[in-house]
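Mind looking over this structure? Questions follow.
Incomplete set of chains, arranged as in the complex.
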Amino acid sequence: MKEISKKIISDHGLSKEEYLLIKKILKRKPNLLELGIFSVMWSEHCSYKSTKKWLKTLPTKGENVICGPGENAGIIDIGEEDALVFKMESHNHPSFIEPYQGAATGVGGIMRDVFTMGARPIANLNSLRFGSPKHSKTKNLLSGVVKGIGDYGNCVGIPTVGGECFFHESYNNNILVNAMCVGLVKKNKIFYSIAKGVGNPIIYVGSKTGRDGIHGATMASAEFDDNSESNRPQVQVGDPFMEKLLLESCQELMKEDAIIAIQDMGAAGLTSSSFEMASKGSCGVRLNLEKVPCREKNMTPYEIMLSETQERMLMIVKPSKKKITFEIFKKWGLDAQEIGKITDTGNMEIFFEKKIVGKLPIKPLADSSPEYDRPAKKPAKKKFKSVTCNLSIQEALIKIISSPNHSSKKWIFNQYDKLVMCDTLFFSEQADAAVIRVHNSNKAIAITCDCNPIYCNSDPKLGAAIGVAESWRNLIATGADPIAITDNLNFGNPEKEEIMFQIKEAINGIGIACKALNYPVVSGNVSLYNETNQKSIFPTPVIGGVGLIKDLSKATSMKINKNDSIFLVGECKGHLELSEYNRACNNNEGKPPELDLKKELRNGRFIRNFIQENNNIVSGCHDISEGGLIIALAELAISNKKGIKVKTPDHVKNYERWYFSEDQARYLLIVKNDKKLNEIAKIKNIKVQKVGEVKGNSFSIINKFEIPIKKLINYNNAWFNNYIEK
Amino acid sequence: MSKKNVSIIVFPGSNCDRDLSVSIQKYLNVKVSYVWHNDSKIENYEMIFLPGGFSFGDYLRAGVIATKSPAIHEVIKYAKKGFPIIGICNGFQILTECNLLKGTLLKNNNQLFKCENTHLKVENKESIFSKNLKKKVVEFPIAHAQGNFYTTPDSLKELEDNNQIIFKYSSKNGNINKESNPNGSLNNIAGIINKKKNILGMMPHPERAVDKFGSQDGILFFKGLGELL
Amino acid sequence: MIYRIYISYKEGILDPEAEALKKTISNMGFKSMKNLSKGKYFDIEIIDSNKGLDEIRKISKDLLSNPVIENFKIIKK
């Protein structure tokens, strides 16, 4: 057996201290296989060693939470027998190396996390960050990632209903691909990953194991340098057809009362799935690796244990149900194998061709998994000079809506099957959140994902809190009651103090906002080391929010009808720092807008109740976010292909601040009856003011400018088409 | 409710089987039996549907592997006997691959999957599938990567001469032009029937147009089929 | 024994993928290209050569190629 050298240890991403700890746990030197297992189990990706301490501070409980973080995905109660299972996960590094496969397998992985718990996935979303459109790689990465996401979800038959896409040079060499999946399950049919029952068989099903992505989990936790591209580790190839077979066969088997525990083989493959199941159930496992179906010849135990071949599941079944288990998998044309048994030794014992090749104590390994309190330091405040903007309102409006970040994302979401399953009521660009009917029922769920990295870069705490508030607002605007979130924390290298500062601050901000809004965190994912040559991405804590609409007839989109009135709900304070307007004038410095969570709650509740109680006079609703009031109005006009006459209230002195400020807690409410809204707002003491009417065929601010609606739409559509075609 | 059942053939990778069955039960008002691709007998053959999706992952060419399934031999048998067969999206691709319908479906001309609403001009108003549509133009969504209909000039002429073209992609007002062609299909063809006129293949999804949140023209389509039973 | 089966488009059939590639290539500034066409191939290894070849012919015709638009050619490797 190969001697474990210092180089081998560092190649495995383990520190000297961690290696000493391994020896202490084993009471001897590890062999290569054991070292490999430790290295993936203790990788940032699997152990959360840099963030665990802080993640524990997040609010994770609530009256609707059935299962918080710790399982494959979080679960919330949505009334009657129904529950939702959801989570978000990143596939950033693999997508940079191979955008199509990287993104596709990201979608596949998150769907397995959801259906492994017994749920049928009903919606996918994705949150994407690319480098500057001018960067030589961006176009290929964009096309590959979008196609990969689309092809995978489309083939499995799960609608991809929403998401976001944002370009910024800080992502030039570290794109972000975060995929979210929501599934539906009956409360009494939830499956967990807690192994039980000495002697129970461990069944492997799905794709045959190959040498794919060996060391993917440690790769996902390592910084890139210029060599990373040529040094390419084996990428994982996705097989959505296999995923569909796994989904259907697992759903069928789950009806049979056969499964004791089930877990997908995600990052760190067979290692982490078997280890985690045993660890949660406080038992031991014995694996016979020669039984593992392999795609390639002469695979070693090391390769088999660490392979990240996609579309594989591991389950513990009742011995009496082995027969039916194999029958069901056979019906679906899948390879299933019994590869081991649950034991009471408390150890993971790995056999290969009858010989023991590795033995690790489960509990000590799990308990001593490292947890760091890495030093953090607030970066020195930079002084900045404010540049004055000399764009007219019309110029700025056109510049913003035809910019990469604000132009229509049709090119993206037309590649996604948004409608399969026939329960999509609204998808991206129709409403602030996607709205999906709970099949065969009168209720619907609303889903969104949000993050403003510009804000987060300036103030990670406030920026992250605003992300939470924005997702909450998006749900409110569809008439939903927000319930819970999942998050995906994307940052640079945590070993740097200023990055660790961002991480701590962002988690703190999420916690504060979630507590105030009664909006707990039920699952999530952390992606660190998103940097290349010492240049980190902007901190990007993406929030995926989920809410419930009890009566789907009240689901609200961005719809406007002729002669409707458009009201601004909430106050304009005129904050322009970091706004799209300022950025359109190359003024990129400053603070994010202030966030008053009490006001957020008050305005949100008002909107939510108004939509619910006065639905007959509400046409639509839209929250005000990046770009401010005028962009929100333009978006209404564009998505409805209808003209809007905007009237500036008499009290307004500064047009730029009025139209472009990005103050929080604001909505546009589109109603058929001004009087009623004014009356109710007065009673509830909420500030509302009429800002426009749905009229004619152009978008205009009275006494300022007028743009024909067709032209406005062209501005909004042009960028993607030109960019891709060229 | 009619006593008869209709059948939906389910292949590994089909993913519109449930969607189709919901619409059929609700608007055609009959029960649905699912037939697994490996079954070599179809009990309810009065009307047979081939659903959308990615049968066998759409590997090699969309629909081709499905044509090797035992159930397809049965479908061919009942097709020849004149029973109505309807293939939607992947179902259409399967029907051309097993030669029950003319032509083939190439990759979309921009090489990308496309999901959007389309308007369809009803070209033949006499066929058993379209005579109850009662609208000049209907609106059904499409969602496919391989929907670019192609056939040889001879067989195109045959399709035209026999009035076998049922749907063409069009503008809202029924104009058939390049702008309304979503995928490059020859002459904007979106749906055709066979010479005997009992088999329909179409790329757009009527089962996705039955909700008040979008188009409801699919209801007309399914209700119209009711007469055939 | 390995046979290679080539699948190519029949003459006169427009291959949109090849068209798209041609456009991209010339957009990339490559000027030497006069024409481009494309196809697929399958390498099938078989046990027994007589019956095997027969099977390969059938597979090529019934599965691997689409007779409306494609030709196939079998070559022993």
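Order of writing sets the chain letters: A, B and C. Residues in each chain are counted from 1.
As a working rule, a contact is a pair of C-beta atoms (placed from the backbone, for glycine too) under 8 Å apart; a residue touches a chain by one contact, two chains touch by 3 or more.
Given the structure is predicted, the values throughout are model-derived calculations rather than measurements.
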Check your understanding: Using the labels on the shown chains, what is the complete copy formula?
Key -> A x1, B x1, C x2
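Note that only the chains that are shown with their structure count from here on.
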Study note, to complete from the structure: Distance in whole angstrom between the CA centres of subunit A and subunit C is 41
Check your understanding: Counting in whole Å, what is the centre-to-centre distance of subunit B and subunit C, each centre being its mean C-alpha position?
Key -> 29
Exercise for review: Could you grab the centroid distance between subunit A and subunit B? Build each centroid from C-alpha atoms only and quote it in angstrom.
Suggested key: 36
Point to revise | Residues of subunit C whose C-beta touches two or more other chains | key: none
**Study point:** Interface hub residues of subunit B, defined as touching at least two other chains
**Key:** none
Revision key, fill the gap. Within the complex, subunit C is touched by subunit B residues 60-61, 64-65, 68, 96-97, 103-104, 106-111, 148, 150-152, 184
Exercise for review: Over in the complex, which subunit C residues touch subunit B? Could you list them?
Suggested key: 13, 16-17, 20, 63-64, 66, 68-69
Review point. Taking the complex as given, what residues does subunit A use to touch subunit B?
Key: 147, 150-151, 154-157, 239-242, 244-245, 248, 332-333, 413-422, 425-426, 555
